[in-house]
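See below for the structure under consideration.
All protein chains but one are shown in place.
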Amino acid sequence: MGIITVEKADHLYWLGRYSERVYTTLKLYCDGYDSMIDLDDSYYIKICELLDIPNIYNSKEDFITRYGYDRSDPNSILSNLLRAYDNAIVMRDEIGTETLAYIQMAVYGLEAAAASHAPMMRIQKVVDNLLAFWGCVDDQIDGRCVRGVMKFGKRVERLDLYLRFRRSPAELHRGYMRLVPRAKESGMPYNAEVLEKLKGIIDAPVVDYDAALVQLGQILNV
Amino acid sequence: MYDLCRDADAINEQLARYGVKFGIYKNGVFKEQLFPFDAIPRVIDADEFAYLERGLKQRVTALNCFLADIYTDKKIVKDGVIPPEFIYSSTGYLAQCEGVRTPKGIASHISGIDLVQSKDGTWYVLEDNLRVPSGASYPLIARELCRRASPATFREMKIEDNRNYAGLLKQVMDYVNTGGDNVIMTPGRYNAAFFEHSYLAEKTGAALVTGSNLFVEKDMLYYLDYNGKKQRVGALYRRLSDEYLDPMNFLPESVIGVPHLFDVFRKGNVAILNAPGNGVADDKGIYYFVPKMVKYYLGEDCITHNAPTYLPYYEEDRKYVLDRFDEIVIKDVAEAGGYGVVFGNKLTRKEKEDMIALIKHEPRRFIAQDVIDFIDIDIMENGERTPRKADLRAFVLTDGDVSVWKSGLTRFSRNPDSFIVNSSQGGGFKDTWVLSR
Partner (left out) sequence: MCEKLLEFSYEMRSEFDREITRHDFRLMCLPRNGACQRVTDVRWRVSPYTWLSNGQDGFGNACIYGAASDHHSVFVVRVTGHVRTGLSEAEMPDRIPWEVFLYQTPVTAPGAFVIRYYEKLCSGEPLSGNNTTFVGSTGTEADRLGELSQGQTETSAPAFRAGQEENCALRRALYFMDCLHRDFVYQSGATDTYTTSEQAMEKGCGVCQDFAQLLITLCRMDGIAARYVAGMLAGEGETHAWAEVYSDGRWYALDPTHNCAADGRYIKLSHGRDCRDCLVNRGVYFNPARETQTVRVSVRPVSEKE
């Protein structure tokens, strides 16, 4: 497919962002789940702070259920996955039924995990499907701009999360270096100045994480 | 076939994987529901299909002649074959279409003809759907999966491959295209048939758009690509009803349409599939006249059979309807999707009296039909074969030629007592096999 509309580019970008958000936060969630078994009951409070989401949870059990699978919690992993799905379902004609199926299966997988006695065992399926989704994107989607826009979204999201998690400068640098070519390839109008400023902040001796997040939030403001 | 039933669950799982769903609103909340698939196919042998093919081609050809005539010369009315009341008081008649000549003279490009087979083997046409008939995508994707589940069946049975549907559809779009891209217009993902819209866009290579992506400039239809470049649309396969197409020419409150779209069409600068105004030809009241259309336009006897139908509009028929009230089914011509259908023998005395009064008061609003005792088809339920009512929607595509897709959508009712097979009323579907010899 050659031509996509502005609206479609938007869906692809957010499909990239949300599927990456789910993928990365799932790992965080699983680590937290493990910690809270017998090590650190308040670990979830830290997760909320890192993600900058309101701590509306009453206990670690409440967090594990609601943050994981509650549709009515807009910050839950399931809500984010459903947003990825919402953006994917309208893009069947561009990304293809085969590719779309992996997002669909990730949704089924997370719903199954929610209903399971041992959700962590099931979450592996969700992660597998998300990885297969990106594999399928590379393998099956011919349109460069379609792929480019999705990957641009993915890289923006990853850097965003790394900044929130206060990852090491080396990791940030790597995240940044992977973002730059994607921005260019996407063909989307992005703010090149923002990219320059981000570079300055990330390469500084002391990283100002919040300033970097503010900059990253401006990347599409041209 | 044994393999298929054995693997029915696996096939349904795959259908879920590919998101083969339709949307419904329950208590105002949108829900996506899987469309249950039953693995036992409807099988139509080669001779039988050849008969249906001849009949359906003839029928759709006549219907296209009718549509071209009715919005221009109206010969069929002037010659007294159809009373004007059945045209001009029909909600499907759109005065806006008066005088419009459609690209290549085709109005119904994709026609969905609903048939049932009676116990004596006769096929009856129940309904012509010439507006936005849906459902082809379901057997299309199901076939793909059935072949995976049971290659042996398809090796041995000599079944016509139905996976050319997207190809046929693309040919039709290309044929009527007035210069520009092929585009499929959907009301959006919360439409019942969104799966189909997106699936057909993927398979035909047409761009999938909503009304908000389209715009008109100086009698041309365009959409914007993400670089802000205008792309002209030459063929618009729209999957929303006429009244929502264009707030400047139809319902002013439509927010999903494209202002001035109809003016572009009127000037011949875009093909709309199917053409606006087709409702005048698939109205339940006009159905009665289809065999007469075949005779009138083609000079041939109608090959397909209509279910025996009575118009209370004619006194003789009204008498028949009132005399045999308990043996007939009454349909409100304004309703669709299995609604407005009443079986005479299912009514209480009071309901019956009210209905009769209504028929006498508004005879034009109803048609009555003999209840056809149609063949049940087996479905698998809890591991056992159980008979259920089923119909067949045949798809007829018109470009330079008229062709009948060698398959179709077989829908069955899941409720054993129901005669109504409609996906919006909770039915399932089957693949339809046409044997090649």
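The letters A and B name the chains in turn, as written, and every chain counts its residues from 1.
The rule we apply is simple: contacts are C-beta pairs under 8 Å (C-beta built on N, C-alpha and C of every residue); 3 or more make two chains touch, one makes a residue touch a chain.
If you're wondering where the values come from, they're calculated on a predicted model, not measured in any experiment.
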Give the labels of the shown chains that the missing chain contacts, considering the complete complex.
-> B
Selected residue (touches chain absent from view) among B:I24, B:V43, B:V77 or B:L322 = B:V77
Contact residue for the chain not shown (choose from B:Q33, B:S89, B:T386 or B:S436) = B:S89
Of the residues B:E160, B:D263 or B:D332, which one touches the chain left out of the display?
-> B:D263
Missing-chain contacts on subunit B, rising order, are 74, 77, 84-85, 87-89, 94-100, 216-219, 247-249, 252, 259-260, 263, 266-267
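FYI, only the chains that are shown with their structure count from here on.
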Can you check how far apart subunit A and subunit B are, centre to centre, with Cα atoms defining each centre and the answer in Å?
-> 42
Subunit B residues touching subunit A - in the complex, by the definition given at the top | 16-19, 141, 181, 184, 188-189, 194, 198-199, 201-202, 205-210, 212-213, 223-228, 231
Spell out the part of subunit A that touches subunit B in their complex, as residue ranges.
-> 1, 3-9, 86, 89-90, 92-93, 96-97, 100-101, 104-105, 108, 145, 149, 187-188
